[in-house]
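Removed from the display is one protein chain of the complex; every other protein chain stays in position.
The block that comes next holds subunit A.
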């Protein structure tokens, strides 16, 4: 544990110190990847720990991002109508845009709206014991519904172009490197908090129930637990993480459009977690960072054939590392333990995944 603790600690320290050794451009990329890492933690919680495969987390990410973007758009319009409304024939700010003039309303609704949606959705599906592939399909359908809605209501959402061209946040210019560094640090802090909270959750009794639900939902029910409550809670929690990621994403990237909440990004999110190792929180974080860094690296250096490299990476990981990057560390440790003649404490899959790394 202590050794592991040191590793975590070093990892986050490296992230925290990034502004000192990365250029402005690389830092903004890393900031974006850390937002993705937040989503990955949420997906690891529901998929790796609870066994719910959601292919629709783009929606929660998108809703969070849009709420924040509405505030930014209003702030950069300086009391005038946002530009896309003008050319879409809207003459007055729609009523539901008005509250977003206040940053607190924007930020709180950026989290509350996705969480409510997730809770509503998951309550009715899990209560009716819809699970497995049916739930995955349902979550995809929600994505399609929202993307279609956001594209169709161009006069309210900016259509396919989405919301972009922001200038300031709370009066600070978004383009200044100083604001970007502060935003980056806030992202690291949030990621750390999310990580610690999830970590605490998974080692607690609650986490053990989640794993039990994954491995045998009926048995959990016979033992007197109500799996629905647990599943709804953890699903809404992961939606909240995705929404938080959306807020930080918009602030750092300065852009949100329906394409980013679509089916492909939603599946990509699951892919990050698969690469990192789904039943490991830190694995999910590393998976998100590694996958996206690889994407940037390959596409910068080989703009014509980079997709082949990325595809190769995915196939390689799935074929040779079924438990993702985190699985490599685990098997390495296990082998070392065996060599030293000790029986590893985490023999069974259950306790291993509860253990984390």
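Simple rule for what comes next: a contact is a pair of C-beta atoms (placed from the backbone, for glycine too) under 8 Å apart; a residue touches a chain by one contact, two chains touch by 3 or more; residues count from 1.
What we mean here is this: contacts and distances are computed from a predicted model.
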Omitted chain, identified by the protein name its UniProt record gives, among "Tryptophan synthase alpha chain", "Urea-binding protein", "Glutathione transport system permease protein GsiD" or "Ferritin-like domain-containing protein": "Urea-binding protein"
Which residue of A:137, A:223 or A:307 touches the chain not shown here: A:307
Identified contact with the non-displayed chain, of A:196, A:223 or A:315: A:196
Where the unshown chain meets subunit A, residue by residue: 1-2, 5, 8-9, 12-13, 16-17, 19-20, 23-25, 28-29, 32, 83-84, 86-89, 148, 151-152, 154, 158-162, 164-166, 174-175, 177-178, 181-182, 185, 189, 192, 196, 203, 253-255, 257, 259-260, 296, 299-300, 303-304, 306-307
